[in-house]
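This report refers to the structure that appears directly beneath it.
Heads up, one of the protein chains got dropped from this complex, but the rest are sitting where they should.
Labels run A, B and C following the written order; every chain starts at residue 1.
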């Protein structure tokens, strides 16, 4: 993403204003505050503000458990215990505010996370920039035949190019009509001068879903980790995963102990259904899995079990 | 909106299955259950389910206030009291589930109401229909010069026609590319057969914001009234107001006593700031408003005061 | 719990008013609507209203996935898929409204579930009944030494009796003071007549936490299952578990398919951390677990692993 000179200057200035505070601070986040982390072709994520650190989680937990936490005197141990036991309310004591630029179709998925605060750029008030998302050719996957919401291998370069050219032409044409409706340009140049331009809130409806919008997004750590769990997942759409990866990196800097525990007990954990747990118990006991248990698994579950624990229950000897 | 034969048949069948229940029922809603109420050119609202009635609000309030509500023995009086005093928690005891078809740019405003449950048609899984919103010529307003988010008088018919033709051509062209990407049609007819179609989650990004989506939307009465208060308001965008009007009509059928009270104490109420209240007091006491109070009002506030109470504080004698 | 004659009559009457509806109904819930399910010594749970059934979950899911769900043509399969994959938003389409009578200390735990609507009996408006919770002797557990929030084996009958007598005497004495403050009784019988009684909102502060309160509680199915997951858990306090068990039974009647799936993939599932999963993989592959992996487990985790899958990693040969 090309950062405008104005933006660079603004960020540079903001990063000069050092103040003193008694609050919890995290040098790792202070070092990146306001900076742009590019995502996709024109998007970005940047941290505007944050509240709390690993210790703030510990502190809130100790209020809850009072003298009861004396034994878990070690911060890391307490944080791991909280996340393992899903006692996640102390995580709500941390908060982060991000400035995000993202395509509208990504924003539509993102906004489904309701437990967050949002101030989005309003195309009713203001005019959207001419910026739209075009995937890289290697991200142009075919419709997956098994996973109905996913994409498979990449298209050939020539096919990709054809589609990307079409996407670009459509976005460009629609934007030129947008400008025309607003009396800013177009073949009907005098348009804006005569009757006045079309209302912005209507003009925008010509724009495709790959145009960029931006917003301030503020969320507490508990809900943020839930967001990341869903959006880092391999079935999440590639474009929103790209944002989730950048945000995950930020959280890792912000709260290293929480992040480590969340990775171990959340992201990289596996869940076994009651049937799967029974099968694993039987296998661990040295025997074979009861056939009637195996038959209760759907084909999707069988595949997952292989991925989760390397167990192939489809094998027959 | 043209209702498909299948849909009509389905609704007709659903409306035949009468069951018996001990729950609170509202004949006024039963009479319209499942029916389509058209909105805009292809949209609709229909009630899929509901919970509670006027009496359920009263019942919940009486649990809270216990023997304390004996004096307000009259349901209408109690409901009016609750809404006047903004004791709105009993309103949460009613719930409604709607099926809504709406343009994507309207959905983007609607979803900002976080205290609701949504299941939206997913264009990652499924293919969107070729249905897009075109405003009626009389709804094609110019950008308002005072209200930056609004629209003013309509454009001339010829200008409107020009814009509508452009909107239609763009939507049609984009949809044909969408079909092409999905291997369903287009000049590259063999496209889908060779490499496989582009993933649906990517193909859709070519579609403009005026395409229709649909969802199930479930919300409690308290949050629904808040939604209506904001979306019936004259500064709300015309297109979402069209939905709000239809839903308001449904609520009026569903909970006539709540609706009446909400109209009197909510929708049609006026709020006076501390300065406005002082001015009104002075005027009511027969005097003139202190000039220094009047000067504290912004020009927007002066206009509003005229609208709210017919007071013209700009007059000078 | 002794149900008052008035209450019995009221319920009997409510159960006579059969109405007709086009909405989804569940005979299993209709059959118990309004009835009291006793919990603890004076508490109860009863269903006041409900919205939706198993099919409503399916219906909402099909709106989301559109034509994409054709393959999962079977309702049970689709529901199991949704819950396995934690696609739980369709569960929000069902709603239940309960009337619950419960001790205040239980209410204080319960209310922490924020995603619900509550109308509680207000002791500012009304006078609380003389009803307080006394545990059964067998529920009088000692403080657990390992689990700091739990209780262990029961006290001896004589100790239990001593404590219960004390609890009863304190509750009785405090309630008699409550009545005295309110001018209803007590040695100072003329109290209420002279100066007027103490405000109810103050008088109540003399009452202990084992007094009963009551409320209407309305929650959607997704949040209800989360409530049950936490409150059925063995570390939840016995008294709130007693309510959770009754509600679980209600949900099983209401939504048998959802309940079955939730049992298999939620309640009875086990989660393995990344380290535990690695250990299980190694054991399944026929080897022994790496000692350095085992050492990463806390002693609590080792015990849990035994409980989860019967694996004893503390064994040394």
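Here is the rule we go by: a residue touches a chain if its C-beta (ideal position, glycine included) is under 8 Å from a C-beta of that chain, and two chains touch if they have at least 3 such contacts.
Only a predicted model underlies this, so the values are computations on that prediction, with no experimental measurement involved.
Residue B:309 is the one among B:116, B:185 or B:309 that touches the chain not shown. Taking the complete complex into account, A:51 is the one of A:36, A:51 or A:232 that touches the chain left out.
Seen from subunit C, the chain kept out of the figure touches residues 103-105, 107-108, 111-112, 114-115, 118, 122, 124-125, 133, 135, 139-145, 148-152, 155-156, 159, 162-163, 166-167, 170, 173-174, 177, 180-182, 188, 191, 195-202, 204-210, 237.
Residue positions on subunit A in contact with the hidden chain: 14-15, 17-25, 30, 33-34, 48-52, 56, 59-61, 63-69, 89-90, 92-93, 95, 97, 99, 117-122, 125-127, 214-216, 218, 220, in rising order. Contact between subunit B and the unshown chain involves residues 65, 68, 77, 80-81, 84, 148-149, 263-265, 268-277, 280-281, 283-285, 298, 300-301, 308-311.
One rule holds in what follows: only the chains that are shown with their structure count from here on.
A turn of 180° superposes the CA atoms of subunit B on those of subunit C, with the angle given to the nearest 5.
A separation of 33 Å divides the Cα centre of subunit A from that of subunit C. Measuring from the averaged C-alpha position of subunit A to that of subunit B gives a distance of 29 Å.
Residues of subunit A in contact with two or more other chains: 148-149.
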